[in-house]
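Excluded from the complex is one protein chain; the other protein chains are retained at their positions.
This part shows chain A:
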Amino acid sequence: MTKTAARRPVEAIAVRPVPAPPPGGGLGRRRLADQAHAYAFLLGGLLCFALFSWYPAIRAVVIAFQKYTPGSPPEWVGTANFTRVLHDPEFTAAWRNTLTFTLLALLIGFAVPFVMALVLNELRHAKAFFRVVVYLPVMIPPVVSALLWKWFYDPGAGLANEALRFLHLPTSNWSNGADTALVSLVIVATWANMGGTVLIYLAALQGIPGELYEAAELDGANILQRIRHVTIPQTRFIVLMLMLLQIIATMQVFTEPFVITGGGPENATVTVLYLIYKYAFLYNDFGGACALSVMLLVLLGAFSAVYLRLTRSAEEDS
């Protein structure tokens, strides 16, 4: 078997005369054919990226300086869109809400999963069960979790106040109160998304070498000191990455305010993306919407750039 297989190429060469390379230009033609093939494979993907990523990105910047209504020719208006948007009272509210939302999501949506992962990592039983259960809400469509919590927050039939009454605590207006609405939305977002964060932390915690804890313990460090001097430094990088990712994600929050509060009460939950949506589809003001988009783009692009730089350097290290 092996003998014939090894001999076959030799036979082939012996039987078929090797064609002499055509004089000049042959290699070039070969290369051209290669390129044609390469681009044939690339074409579909490339077209989609050009149409739905690159072109809209350029267009956002262009339309931000135009008066744009679909169907009629655009008109250059300089920075008028930006000044109009900036003077909208909702603009301040939207940015303030978005930044507060992001900050709260960092505080709540960060500490809670970290502590959870820390505790779960110590458990010796039913680990698979915990991992599945904590990830379950992530798999429930965001619209459904939003509607579910809207129902929980309901002043009449809602469970949230029922739970407070059960614990003999004062009830709250939750998503219906101007001062509590934003926190209520952060709770929903945290509940719905924390599964992924917990799993990533768990994986990071499992990567910490046990000897470090052993050494710390021998040096007389108690549990809190071990967390402080071993766990936190060892997971610092993942924490930083997730923080950046979470900032980028939460600053684009839309579904929860749209479904649960509709931006209210008293603009307490209008976010930047919600305002972009309003400009485009309620006011039919695409110039204003794009001006807002560009602002969001610049801010989040900066965060993304830092994030990508960090992942790149981490990859080169490993």
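Following the convention adopted for this analysis, a contact is a pair of C-beta atoms (placed from the backbone, for glycine too) under 8 Å apart; a residue touches a chain by one contact, two chains touch by 3 or more; residues count from 1.
One rule holds for everything that comes next: contacts and distances are computed from a predicted model.
Choose one: "Iron-sulfur cluster-binding protein", "Sugar ABC transporter permease", "NADH-quinone oxidoreductase subunit J" or "Pyruvate dehydrogenase E1 component beta subunit". The correct choice is the protein name in UniProt for the chain not shown.
Its record in UniProt gives the absent chain the protein name "Sugar ABC transporter permease".
Tell me which stretches of chain A touch the chain missing from the display.
Counting over the whole complex, chain A touches the hidden chain at residues 34-35, 37-39, 41-42, 44-46, 48-49, 51-57, 59-60, 63, 68, 70, 118-126, 130-137, 139-144, 147-148, 151-152, 156-157, 159, 162, 165, 191, 196, 199-200, 202-205, 207-211, 213-214, 217, 223, 226-227, 230-231, 238, 241, 248, 251-252, 254-255, 258-259, 273, 276-277, 280-281, 286, 289-290, 293, 296-297, 300-301, 304-305, 308, 311, 314-315, 318.
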